[in-house]
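Every protein chain of the complex appears in place save one, which is left out.
Presenting chain A:
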Amino acid sequence: MAYMIQATELGKTVTTSAGDLTILKDINLRVVKGESLAITGASGSGKSTLLGLLAGLDVPSAGGVELAEIALNSLDEEGRAKVRADHVGFVFQSFQLLPGLTALENVMLPLELRGDRDAHDQASQYLQRVGLGERLSHYPPQLSGGEQQRVAIARAFACKPDILFADEPTGNLDSTTGHTINDLLFELNAEMGTTLVLITHEERLANRCARQVQLAAGELMISGSAAVE
């Protein structure tokens, strides 16, 4: 069976002024195509670090990651960028919209970078889909937090990624808004058959995923039903 994500013996150690600090160790994880996985854990347990490693944003100190059957260890930064461009989308807790660009331009940006000719049409279509069809020319500071996150979701899905990484997508939102955003996320995910890796501390949200894993002090504890390893 082909795994969309496969992490083996993954470890991350950083050097700080107070000595070496091991953030992650011996992480083994496999995610199949179309699966949704929730990563939970206390603050500081290493969730974001793990996400960064799985998505190829950072390099591990031990072990390796295969993303869409490509071994990231064998690639340099440019190669990993290519893999991200081809397969990966992100949704961040802090939205990460460019404040100088309109909603539409924010969604268009990754499409333009890929050289898509119909970036404008595609982008407005996705904004329509997330319910912001009327606000294409608004700038992020003129939008509410929930609306900003919708723009970010439109941006992530507009590229039709194979895998979507989401780091606490509703962490900055109140629970009602968070709810609608989550609904949207799962809806689109199902629609497009995207593999989803979601970080959250909300149990309810984690439970909407097919599988949950928990990080504690840098080590993986399996929870939920489908233990693959």
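Please note the rule applied: a residue touches a chain if its C-beta (ideal position, glycine included) is under 8 Å from a C-beta of that chain, and two chains touch if they have at least 3 such contacts; residues count from 1.
Note that in this section contacts and distances are computed from a predicted model.
*Asks:* When one chain of this assembly is omitted, its UniProt record names it as which of these: "Cytochrome C oxidase subunit IV", "Pyruvate dehydrogenase (Acetyl-transferring)", "FtsX-like permease family protein" or "2-hydroxyacyl-CoA dehydratase"?
*Replies:* For the chain not displayed, UniProt's protein name is "FtsX-like permease family protein".
*Asks:* Return the single residue from A:E66, A:D86, A:E202 or A:E219 that touches the missing chain.
*Replies:* Per the contact definition at the top, the residue touching the missing chain is A:D86.
*Asks:* If the hidden chain were put back, which residues of chain A would touch it?
*Replies:* Interface residues of chain A facing the absent chain: 48, 51-52, 55, 57-58, 77-78, 81-86, 88, 90, 92, 94, 96, 98-101, 105, 109-110, 112-113, 141, 145, 159, 167, 172.
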